[in-house]
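What you see is the complex with one protein chain gone and the rest in place.
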Amino acid sequence: MSKGTVVLAYSGGLDTSCILVWLKEQGYDVIAYLANIGQDEDFEAARKKAESLGAKKIFIEDLRKEFVEDFIWPSVQANAVYEDRYLMGTAIARPCIARRQVEIARKEGAQFVSHGATGKGNDQIRFELTCYALYPEVKVSLFHYCFFFFPQSQAPPDLYLMTKNPADSPNEPDVLEMEFRNGVPIKVTNETNGISKNAPLEIFSYLNEIGGKHGVGRIDIVENRFIGMKSRGIYETPGGTILLKAHLDIETFTMDKEVRRIKQGLGIKFSELVYNGFWYSPECDFVRHCIAKSQENVEGKVQLSVFKGQVYILGRESPKSLYNEELVSMDVQGDYDPCDASGFIRINAVRLREHHRLQGFSGKKQ
Amino acid sequence: MSKGTVVLAYSGGLDTSCILVWLKEQGYDVIAYLANIGQDEDFEAARKKAESLGAKKIFIEDLRKEFVEDFIWPSVQANAVYEDRYLMGTAIARPCIARRQVEIARKEGAQFVSHGATGKGNDQIRFELTCYALYPEVKVSLFHYCFFFFPQSQAPPDLYLMTKNPADSPNEPDVLEMEFRNGVPIKVTNETNGISKNAPLEIFSYLNEIGGKHGVGRIDIVENRFIGMKSRGIYETPGGTILLKAHLDIETFTMDKEVRRIKQGLGIKFSELVYNGFWYSPECDFVRHCIAKSQENVEGKVQLSVFKGQVYILGRESPKSLYNEELVSMDVQGDYDPCDASGFIRINAVRLREHHRLQGFSGKKQ
Amino acid sequence: MSKGTVVLAYSGGLDTSCILVWLKEQGYDVIAYLANIGQDEDFEAARKKAESLGAKKIFIEDLRKEFVEDFIWPSVQANAVYEDRYLMGTAIARPCIARRQVEIARKEGAQFVSHGATGKGNDQIRFELTCYALYPEVKVSLFHYCFFFFPQSQAPPDLYLMTKNPADSPNEPDVLEMEFRNGVPIKVTNETNGISKNAPLEIFSYLNEIGGKHGVGRIDIVENRFIGMKSRGIYETPGGTILLKAHLDIETFTMDKEVRRIKQGLGIKFSELVYNGFWYSPECDFVRHCIAKSQENVEGKVQLSVFKGQVYILGRESPKSLYNEELVSMDVQGDYDPCDASGFIRINAVRLREHHRLQGFSGKKQ
Partner (left out) sequence: MSKGTVVLAYSGGLDTSCILVWLKEQGYDVIAYLANIGQDEDFEAARKKAESLGAKKIFIEDLRKEFVEDFIWPSVQANAVYEDRYLMGTAIARPCIARRQVEIARKEGAQFVSHGATGKGNDQIRFELTCYALYPEVKVSLFHYCFFFFPQSQAPPDLYLMTKNPADSPNEPDVLEMEFRNGVPIKVTNETNGISKNAPLEIFSYLNEIGGKHGVGRIDIVENRFIGMKSRGIYETPGGTILLKAHLDIETFTMDKEVRRIKQGLGIKFSELVYNGFWYSPECDFVRHCIAKSQENVEGKVQLSVFKGQVYILGRESPKSLYNEELVSMDVQGDYDPCDASGFIRINAVRLREHHRLQGFSGKKQ
């Protein structure tokens, strides 16, 4: 008699195959679940493999559209970067994958979920926190022993799959115009050849393609995992890097500076939450809501060039810009009175002068 | 009879020459002060011009060493970047220049200082706040009318003075090794040709040279000025960009992650203070002290390559690293118990599950 | 011929009467505007005085309801306290008063507004920033000379108008039950005598009455003004103090702890903005929106006793509580596994142990 049904996040690889077999041996019925979030994979081969290993049912789910719209777009709005450098592709994918897994588990009446993410990585945490958050009664079936089958850590011959080496990338840039509304891209046009995309998934895929072609978004970093270890990560995020640069630019152009300061802090918080696996948490809901609110006026167009691993902003325009050309120009005075600036400075200096005076009384030296 | 003595920050250009003449006409004695912080300028020609315009005394001060050691190094420690992008060369130079100007004013018994920074720029604020902070009784002599002589805003034929166009930059990278102690570079070695520098000013100049050669550090941004306007800025910071990337890397490698989070917030604060002209303020003193404290273990070597406008981190090593290779590896278990991770996750999920349960009671949908 | 029309915030006192006369002498038509925000004042006497001094029109506006609903309630949601102590009655009243003044100015076609707040106080800033924000073309008519007529600063015989000395307050407490929804009170019931209030203005007035009777909310502080000076303030906020304590309690009871941390930071920001006069600013709009969002589940009842200057929380209940009595009890285990706590702790200690180990290698002592 079956001990129950497990929905296993299955990749077709050695480790999750090993888990599938082990779960069956333990007496569970296993539903294999494959999520397509845009990775390069032979899903049909994986389906056959799962069948041959005894999976009771197999779900292959195309999550690409919802991954872009529900997970990547909010991250773009947040300028989400973990520890100043990591754009968090994997961290953002995990809750997307686990959300569907939980939906399948509920629909199929499965009380268990399982996965192949190991104990020391962040992905285990991201996966399991999402499951517990969305399906509190779920049980996570662990299979820790399996990871002893892992190969020696060894850098593959070419580590980077999506990006060209900048040294080998084209000698001519691609020049793009990206249009934003509510802080997310609604259109990208390649000014070099007129190609244009306006659906979220198409925009994102195209940016990955262009970024990849020019070697954009490769990083080699040491990062701090949630569980307190440091680990080295080598990542490539071509489309994400272009999006970050373009969004930062249109945001600064259209957002009030003090709103921006507060939103910057919320963006850092958002990045930590997502990195640590708390996409589905009350605080991440709250932060996402606040960030989305801040994006209401973030609209306009950014021109940029992609070349040899770099993204160069060339210009920007917006109907919502707070940039007042007349006010800012040096040679037109408008209704700006230079005398005001002197008063502004002297008032700001009141405190500094008192401080200096006090230090003098105390016999301290500057 | 003289109305008093003014120390004028003099550049040799049209605007400050105009101020010099006007001040004399108003009945002041004028001391011309030229600060060398590494800009490309003919100081002797400027001296002659100041003499011919009637300056009573002329000071040409070489501040390059103290600019690097007292102002740039603390900014490197802070990872100082204003609004996520601007590395603030000018903002950092202002307090350095004004500090010496105030020293001269005190020494020469001058009650006035003057400068050519106009009313709408940030530089007026940075200059004057420093003067008031370090010499509270000083009077700032203003000359607002002069700026009507300004030329029309017009981009010069080649806007960038220090950096090559990445399209024209070498097809071979320079590979550098930078050694840090206390969060500042103490040595840079070019692994391509063996050139090595270890004095602060030499290190910084060399990084400017290498960065400039490869077109590193050009940006075109819109920024928020202190006084509340947005303005467009086009900047090049070749050496600063290399330093930022290298410092970020060695810092993340050697600093505890929670210290890093707190320090990240202090670095953002530091950047705002410096941008707004508050280098000499109690809060900036305090923040600088705290940041310097955080750097005590930031030491080690970073290998990086500079190529086509980009800086690529290749690796890092440190005697103070918190990176424990054995602990982090996937296939060696060490004294890390996978069961602990499950407990860790379940405890983190307690709150998330309660939240979900409550939402269920309230009839809300996820 | 008139130079234009000024709307003057008029109090009936010596200083604003002096301004009224001076403005007329300068050739302006003056509209006198009296705002009733609940202060104890003879509005009819003030009207007659304004008429006799030559005001062209007089507006006496009852703003009490909108003051409570639009200004005090959002401050309660924020737990607004400036510098950990000041509950900011005056700071909150200013934008309320200036908002109506600007409405009158627009309706009456007046291009000028004026007020009696002096140059060194915060109130001038709060008043004028609101006017500029809501009526950018307005001109603020200043009358700085007037303040030389001011009496010597002298503490009135009894400084406190609303609160009894706790030493003389009743020897029996009042016990209240306050009901909240969306983080604002919707009902207060005095359990001692059954009196109950449920309209915002009535609730607030009643809390002022009860707090005043028991001497609640007196403080003597030194505060930091926006312009950089410290000043001493002696305040009484009886109703506000009860509201703060009750709201804090129901909020902590019903809000997720991590949402609370983020919201706490936003509340501090809100307090600074309001204190400094930025109620009407993009950032304060944004912060208010985020705080209001955080209050969606802040509902329930708080029992408290008011006695001898103190507010004691006695208990609380809520349909939205995240407090799970079963989960929290020491002697019922539920589905909480003590083993998880050990794992949780050991994972949290990974980083601390590495840190200690590293310090050992470096020869440092704890």
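Read from first to last, the chains carry the letters A, B and C; within each, the first residue is number 1.
As a convention for this text, a residue touches a chain if its C-beta (ideal position, glycine included) is under 8 Å from a C-beta of that chain, and two chains touch if they have at least 3 such contacts.
Computed from a predicted structure; not experimentally measured.
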Residue among B:48, B:107 or B:289 touching the omitted chain: B:289
Per the touch definition above, residue among B:13, B:170, B:265 or B:319 touching the missing chain: B:265
Given C:48, C:85 or C:107, the one touching the chain that is not displayed: C:85
Residue of C:68, C:133 or C:291 touching the missing chain in the full complex: C:133
Residue numbers in subunit B that touch the chain omitted from display: 227-229, 256, 258-259, 261-263, 265-266, 269, 278, 281-283, 286-287, 289-290, 293-294, 347-348, 350-352, 354
Sites on subunit C contacted by the missing partner chain, in the whole complex: 79, 83-85, 118-121, 124-125, 128-129, 132-134, 136, 140, 142, 144, 147-148, 150, 152-153, 166-167, 171, 173, 218-224, 227-232, 248-249, 252-253, 257, 260-261, 264-265, 268, 272, 277-278, 280-282, 307-310, 312-316, 321-324, 327-331, 336, 338-339, 341-342, 344-346, 348-349, 351-353, 355-357, 366
Subunit A residues that touch the omitted chain in the full complex: 256-258, 297, 319-322, 324, 327, 336-337, 339-344, 346-348, 350-351, 354-355, 358, 361-362
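One rule holds for everything that comes next: only the chains that are shown with their structure count from here on.
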Subunit C reached from subunit B - shortest hop count over touching chains: 1
Distance-maximising chain from subunit B - centres being C-alpha averages: C
Shared interface numbering between subunit C and subunit A [over half = same, under half = different]: same
Averaged-CA centre spacing for the pair subunit C and subunit A, given as whole angstrom: 39
Subunit A, residues touching no fewer than two other chains: 227-229, 261, 265, 278, 281-282, 348, 351-352
